[in-house]
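Take a look at the structure below.
Here the complex is missing a single protein chain, while all its other protein chains stay put.
Labels run A, B and C following the written order; every chain starts at residue 1.
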């Protein structure tokens, strides 16, 4: 059986992408906000800058927390107090998750759950981690990214006896070693997987496939990870149920529409630093991201053109007051080109050749291929790096095109994710774990599921309190008239919101 | 077998609703616009006001058109020229349908189709009627509403030898007689049904069930009709495929979001005639209709509160900048209450008792029960009818509440449907007929289907030209990258737009 | 001296315009709203349709009210009760004026004032009239328009012994006779003039110039009247101070920006009945009216182009997100052309020749000359009147242009003025009268003044309560820091708002 699974991981595109996943902060996954202070306050708060601890690899020196516990591997346990403060700040902001923690505390819905987790290790995920624990679960944790760990947060978790294996600046070997330490421990048989990118799942498939006999389910957050799960499923090799939390309605709306509506402005200001009023902009693609970008720029006084391939989205653009054009028809006149298509080669050299001087070009989409940047690496063009995320590409006649983030997804690098969005993700993950762990036999097959709508609604309802928002409850009579349960779900699955 | 079907129609709620359907213009189904001139120009153009023809019931006097054809039953054939002008004006505006007519003319995709239709008989449906005919179909037509027929349009159709059976002011008996004349003709076996309200389908089920053996499908446009089809389907009695055109994405967006965004303002101005700026408004329900109403009023400077039962829609309201409250928490302070829930008893007497003087109350939803109007018919309250669609309800202390349209759906009566929306409906109907008629054996079972997404996209694309909008085409390379066909469909079925 | 003044009135353009002023409802001066019921409820409420009173000219038959008073001339005293209800409804809505009435009642700031008024005679002006009276003034009143009088309101005033001389459908001779009856009465020497159009002022200048010796001031509301006053002033013939209430900040913002933002949508729906979403529109002129129209249409999803002659307003249009073009550059592609310039011949035949089929053309400006309609009265074009306010002009090739209100100011005829705007006007008039009547010797010279900013602010503050809006008060310390009085004025005169 092991053989079967080990075959699974050898498809080449995953190998190729590996470095990417490890060396880059994943899409919209990190936040600052209150607890951002971690970075800046290091000096005053808990700097590890000159600590000798920092010289040694965590794997080479076993640390012990104040209670004598050694079942963790982190950079510097001395940062625990500072990290605890970060976690407390994050708790203040992640009110939905805290409300869930409080609400479900009595029931301990995760009593008996043994979770192996692989996510970013930050103040926000620490709140998730401790919530799962508060609901009865035992957890072991590794980082899904070699650079994103907040060492002080890892220290705070370790100090509280959480088995966490993560530090900032892991090597690839460290990365897999940490994951292995979560799974492969004497006397520990995980029965739930929480994954972000699919690496934990992959590792278990590869090394310890027998574990799946006991696993009740996988909760996966990233597009990549979901893609891998669907791959397994299609190949008939997925042997436990999985919940795709990425595509829940609430999470999607925030990740794409609401988040990008703000981050497009933020990212453009931080990089190109242009005034929006009166500028002509073309937004390529009118999905949720394109809708958010277009609305924001219009509100700031830009004149926005939209391109689309899908006639329905195109008609929406028209009704929202945008001129629908082909890129080639407006590319000469616009001041900015923003791609939000998920497609490749949307902006190509022949477009860039005719842009006017000073045109800003950037990518808000999902892949890094929307702008054909490689076509700009020709001897006739001069690249001038003017500041972080900003390059000028200069044509022989002196025309400059301003390329942001070298054509990579802009708001990944230049804007932070609002903690509110992280809170939605974490709450969704917690509910998905509870659902899979407690689902009666037979509710879920060996397949990839979306979060049940009722839970999706519950995530939303937990987040309403931030806005001091008050839901109306159906009367018995109304519920009957509508043919609904008073507790939801309130909409059919195909409802478009 | 006949018996089986005849049972079908006796469920009481349909009987009760019958009068409603017949005596009231259906939801958002009539337009003026260019061709609206029909009404006003009657006097100059083709008045039938004092024509002796008008004295006689159409059923009592057989008319003949100029070619000697008598296979129709209408009010006054002399109005044909005037009606033809109306149809021509409608053609000018229904460019999408005309484009379809032109595009598919060569293929005659409906050659062999024998369609019985039951819709409003207006200039716009005449364009549909003649389009179907142009694509190869034979058609016979009756009105779905006893009041909505434009006599001059019926005349114009009759003059061109279309078998049309409809006039303004039919009796209930006339209504069924007309329908029967469409179906029950020597040598005619219909094989397609185009219905709006389900009466044609109902009649055939009741009287001529054998016809269904030859029928390739039903295309139904109204919510009521679809409800009846689902009822049949659940009961296992639907014996042909049906397409629900009402719930196609394109149609829905226009019917609800785009149309209501405009008609809420229009309807309120025409009735309550209030200034929107600075007014406090509560919108109950944040579905598509509520989203449209809220956005429009916000844009006009109103302060909008929203109530919701569904946490996801509620969170959308928050992110769109509306305070989410319970009705009872703001009802004392608002200047307007607008219901868009589809539910009943959303506004009840106890809300109305505490509203401030001059508060305007209206219903933009689907049913007429959202405002509990019957609770206002008590001896302590005085009703004062101040003008069409406007009543003042006066409390003993002199407080006035301004009730619009007696609580019935407001924009049905006080606003017209943009011809653009009618064009979307008609184009959707035509494509659904073509699809069902040409579908290979087995594609559709005896069930109710949504319009295939590809056709939904085609409807949208035909309407883009009105806006001089230009779609982008995928390159081969891009299509492959996205895993899409270059001609669509471009989105999975669950895509939320 | 009489001779001097009589010369004044003979300038020909006023004579020419006379008919216009008399036969047309003045710019934005009439409202319906609550009290609009007057028109519709006539039948049930106080119909004068078949009353024999209606046959006789009011001048031919002296009426008497229930107290035996005969000092008035109106159509039908029996309508008094019905009219009183209208006035009461208007009082409910004109809360600002009622608040002023209440606030100043004790002081009687108009005690001793003898006002001759010439305005529309409607429920709203009746509230003004009775307010002035409540503040101590004696008044005599005539209509400024031969058609706009609400007979039932005039009756209600007469029944309360107000000397009012006005009826609907006066002849020109009646018009001047009524005005004369206000001025020329034994034992009555007016000392204040409240005018709307300048006719009362004109008549006194012409016939009774000696009266000006006692007159403390003129309050004029209309642009025409102000123009006439400036004319007098320039010619050195204005012998009393006058306040131009039309140009007060508060009134201007409402008349132009806020009112037109709503009435453009309302007027277009009522006439052309088009859908706004996705439509391309050019707005000519970006003053307050143009700003209101552009913002409203943009909010409804139209794509708006703007034309301007003034570079500053043009730059505002750019920053507000509108493309600034010349009319000739976009006139081929737009679906609507809206003029708001105050200029003439903005849209000329050569523009109209190239418009696309179905283009809607209308005028929201001040004058009726913005669209060169006379250039459309050529033999090659066919005019088709399709309904009230809507004409189709048909070119030889079949192209239709849709002309609204025959090019006259659109919202005058197709939209009502919100009562809120009327309330601002009336309150401004009342405060201007109080100011002029009580101003110490020397504050005002023989010139035309704007309303003092402090009073302008007071008008605004009286209207804030409608919105349940709460002003902040300066602390002593803050007032000192800002160099302001705590009661205003808060801004220098040149402040741009």
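The working rule: contacts are C-beta pairs under 8 Å (C-beta built on N, C-alpha and C of every residue); 3 or more make two chains touch, one makes a residue touch a chain.
If you're wondering where the values come from, they're calculated on a predicted model, not measured in any experiment.
A.B. asks: Just to confirm, in the complete assembly, which displayed chains does the hidden chain contact?
C.D. replies: A, B, C
A.B. asks: Which listed residue, B:83, B:109, B:278 or B:292, touches the chain dropped from view?
C.D. replies: Only one of B:83, B:109, B:278 or B:292 touches the chain omitted from view, namely B:278.
A.B. asks: Touching the absent chain in the whole complex: find that residue among C:99, C:185, C:327 or C:381.
C.D. replies: From the options C:99, C:185, C:327 or C:381, the contact with the absent chain belongs to C:327.
A.B. asks: Which listed residue, C:315, C:381, C:394 or C:439, touches the chain dropped from view?
C.D. replies: Once the missing chain is taken into account, the touching residue is C:315.
A.B. asks: Pick out the residues on chain A that sit against the missing chain.
C.D. replies: 31-34, 36-37, 39-41, 44, 92-93, 258-259, 261-262, 265-266, 269-270, 273-280, 295-296, 299-301, 333, 357-358, 384-388, 392, 400, 402, 415-416, 418-421, 466-469
A.B. asks: Name every residue on chain B in touch with the hidden partner chain.
C.D. replies: 277-278, 298, 300-303, 315, 318-323
A.B. asks: What residue numbers in chain C mark contact with the hidden partner chain?
C.D. replies: Listed in rising order, the touching residues are 249-250, 252-254, 257-258, 284, 307-319, 323-327, 329, 342-346, 456-458, 460-461, 463-464, 467, 469-475, 477-478, 481-482, 488, 490-491, 493-497.
The rule is short, and it goes like this: only the chains that are shown with their structure count from here on.
A.B. asks: What is the distance, in whole Å, between the centres of chain B and chain C, each centre taken as the mean of its C-alpha atoms?
C.D. replies: So the centroids are 41 Å from each other.
A.B. asks: Would you kindly tell me how far, in whole Å, the mean C-alpha position of chain C lies from that of chain A?
C.D. replies: About 59 Å, centre to centre.
A.B. asks: Provide the C-alpha centroid distance between chain A and chain B, rounded to the nearest whole angstrom.
C.D. replies: Whole-Å distance between the two chain centres: 43.
A.B. asks: By residue number and range, which residues of chain A touch two or more other chains?
C.D. replies: Residues 315, 318-319, 323.
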